[in-house]
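Once you've had a glance at the structure underneath, I'll fire off some questions.
Every protein chain but one is kept in place in this view of the complex.
Entry: subunit A
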Amino acid sequence: MSAHEILTLQFGHYSNYVGAHWWNVQEAGFRYDSPSEINHDVLFREGVTLKNEVTFTPRLLLVDLKGSLKTLPQEGELYSLPSQSAPDQVEIIAQPPEEKNEFQKDIETNATLTKIYDLERQVRVWSDFLYTRFHPRTVNTVQEYQHDNENTPFDIFPLGANLWKKDQFSEDFSDKIRNYIEECNSFQGFHILCDSTDAFAGITVSCLEHLNDDYDTKPVLGFPLVQPSTNPIHLLNLALCFDGFAEHSSLFVPLTSKPPQFNYIAPNPDLKYHTSAILAATLDTLSLNYRLKSAKNTLIDVCSDFATNGRKVATASVCLPFPLKTNEDFIDCLNTWEGHLSQSVTPWCDINPDNSLQLVVLRGIPERRLKKPPNLAEKQRNYPAYRCNDLKEMLSYFIVCTSYGTKSEVTVCGEQMAVKTPFPGFFTERVGNTGDIDGGRSGPVEKINTLAGLHTGKFVGTMLETLSQELEKIKYKKYHQFVSEGVENDQFRECFDRLLDLKDCYEDNYLI
């Protein structure tokens, strides 16, 4: 069957953290023995090297600053040829080779990755825990700015926008986009992950404009990653970023790097390696809606359903792991459920399931754990949900019963999410090896069940209002660096106003 291909673009260091986890999780979930429910051709591509070896790599372009790759060679390793001897009269200036950590060394020697690695301490950049190998096209570095160097800060929006104006960068990058799309037989759209509080936002918005010009019929689903902070410069970047997404993307879902409280995982909120894994799990689960082989939806369906009447922002939530106890059926689990199904991973936002539109994806739970057969059902037969015949029906029924005026689309995937190394082992003791709660554990957790949702409703307006209030407090004239790089003060004013307009789209009485 033909895949509806998606091209993923990642802009910025934190986005690449999230991306690295996401690709790792996907690759860990590849099945070589039986056909998979998930259509991996949507996000991955098959290629051939010059040596005629077949490769399977992410359909991905990422941007990061120079020096952020550490041990990862820009061209990747898959397509490299034996290097030639250097020409005569050459002066070699070599930086000290980067020491690969234990995990990367083991990948290189094809050792089985069953050890426990201290990645929490060893990860300095995202490539340290990257398992997936990339196509040579994938990695782009910004030469002008150095990663983690205070002499060359890449911290304000216009710096990124100006970088795109330089012919060489934008030409190379848009050529690579075109190369990927040219290969696709039925390209469906773009995923964009970007850091929204620094200059990467600027590159992203410029790139969005380009996508709008050249691929105007293709939907763009954006995931701006937000570091919640009160730093005025961050907020100004964020405002410009949201404004750009509102104008040029089909739909965008802000995600926060500060995770909410979960019952069964204990992430370190200051560790990018941990927080990004939660977001990656959210994205991987959520996108199953249009990534399953049985999927009817494509990106444009999702985008156009959510972004009606200018509601370009949506929020995401996740339940990680979905706590199905061992010996328990799905029906029991829902019966004793308290509170919301999932936790919001969108900043400044509490998701209230009432009066909203939502898309919910449940993965990992097999149909046989729906309920017990009638002869063994006992108490279960008394539950109203017992008449539901599959997971999808039961979950939809649960949502209808627990919320008011909500339209939901439920997707169910039986395949669990693979969370073996390098996914962080931040699960609490109660999570069993295969994700069941109290399922008994020896060694690391390998697979888990998850649930994720995409929501839109009045709460999005509240989020935008919170942001607007914060922005109003900022005396933007004080931040002259924006002006000197080409953002006029009026532009801020207009941008704030547009965000308020966007907020108004979410008033309940707006839609009759």
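The rule is simple: a residue touches a chain if its C-beta (ideal position, glycine included) is under 8 Å from a C-beta of that chain, and two chains touch if they have at least 3 such contacts; residues count from 1.
One rule holds in what follows: contacts and distances are computed from a predicted model.
Q: One chain is missing here; what is its name in UniProt, given the choices "Glycosyl transferase family 28 C-terminal domain-containing protein", "tRNA (adenine(58)-N(1))-methyltransferase non-catalytic subunit TRM6", "T-complex protein 1 subunit gamma-like Protein" or "Actin-related protein 2/3 complex subunit 5"?
A: Going by UniProt, the chain not displayed is called "T-complex protein 1 subunit gamma-like Protein".
Q: If I consider the whole complex, including the chain that's not displayed, which of A:I181, A:L271, A:A377 or A:L500 touches that chain?
A: A:I181
Q: For a quick check of understanding: of A:Q146, A:N162, A:N263 or A:N335, which residue touches the chain that isn't displayed?
A: For the chain that is not drawn, the touching residue is A:Q146.
Q: Just name the one of A:P73, A:P269, A:G405 or A:G486 that touches the chain not displayed here.
A: The single option touching the absent chain is A:P73.
Q: Using the touch definition from the top, which of A:E108, A:D214 or A:D354 touches the missing chain?
A: Checking each option in A:E108, A:D214 or A:D354, the one touching the absent chain turns out to be A:D214.
Q: Quickly run down the residues of subunit A that touch the omitted chain.
A: Residues in contact with the chain left out: 2, 47-52, 66-67, 69-75, 81, 83-84, 86-87, 89-98, 136, 143-144, 146, 149-151, 175, 178-179, 181-183, 185-187, 214, 217-218, 296-298, 300-301, 304-305, 407, 409.
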